[in-house]
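With one protein chain held back, the other chains of the complex are shown just where they sit.
Labels run A and B following the written order; every chain starts at residue 1.
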Amino acid sequence: MSTLHTVNKSPFATNALASCLNHAKDGDTILLIEDGVYGAATGTTLADTVTAKVGALSICVLSGDISARGIDQKRLIKGVTSVDYTGFVKLAASHDRSQAWL
Amino acid sequence: MADNIKKFLYVNRRAPYGTIYALEALEVVLIGAAFDQDVSLAFFDDGVFQLTKGQNTEEIGVKNFSPTFRALGDYDVTKLYVEQESLDERGLTAADLQEITYEDEDDDWAEKPSLKIVSRAELSDIMADQDVVLSF
Partner (left out) sequence: MSYEVNGATIEHDEEGYITTLSDWTKDLADVIAKAEEVDMNSEHWEVVNFLRDYYEEYQIAPAVRVLIKAVKKSMGPEKGNNKYMYELFPYGPAKQACKIAGLPKPTGCV
């Protein structure tokens, strides 16, 4: 039983990502979308917190949202994977539920 | 400077695309530029993300308005303050931002940078020195 969590807010503007990281269970997936993708970049004040969860959680970003914001793939935290819209649908289908952190 | 000219500061604290604030602020700046005031823009908190290089919105199907910042010089908007601490917190440096310049009419049209990286303390002083502050 696993959950797909989506986070669409900038981690610097709200605590949605922080709270999601605190509540997600091992084996869950967090998909960062829209302004949420800023949470997947290296060198930020949050990068260590996110990095520590990679492995126990699967962390993904939506590729279109990364490109729109000019975030180079090379700047993504190691272990974070990029998915397109089809990948988003597959993730939704392969988890038992999805939970949006608004 | 004439007596009826006021100092206007547009405060940009939001990331682009996730909400409409960033684009709306830019449009207000462009329209407001017609009124010949002393205009500057401040970018801090998530607002610094508006100025990053290499934005490509093709996949998300919205307009990429980041090139428009480079037209601000044509509108005589030549002071864009960016807060260093906000860049640091987001793992960014000045090199991650677009180059934005203007041509100085009073200096034989010399090309000069519009972006000025300032500290949080300097930005506080800049905000405290305004007649009007508009927040987005």
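Here, a contact is a pair of C-beta atoms (placed from the backbone, for glycine too) under 8 Å apart; a residue touches a chain by one contact, two chains touch by 3 or more.
Quick caveat, the model's predicted, so the values are computed rather than measured.
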| item | value |
| --- | --- |
| Among the chains presented, those that the missing one touches | B |
| Residue in contact with the excluded chain [from B:Glu27, B:Glu58, B:Glu99 or B:Asp131] | B:Glu27 |
| Among B:Thr19, B:Gln37 or B:Thr68, the residue in touch with the chain that has been omitted | B:Thr68 |
| Missing-partner contacts on chain B, residue numbers | 27, 30-31, 33-34, 63-65, 67-68, 70-71, 74-75, 103, 109 |
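To be clear about the criterion, only the chains that are shown with their structure count from here on.
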| item | value |
| --- | --- |
| Computed distance of Cα centres, chain B from chain A, in Å | 29 |
| Residue numbers on chain A that touch chain B, as the complex places them | 8-10, 12-13, 34-35, 38, 41-45, 47, 63-65, 67-72, 75, 84 |
| Touch list for chain B against partner chain A, complex | 14-19, 45-46, 49, 52-60, 62, 64, 66, 89-92 |
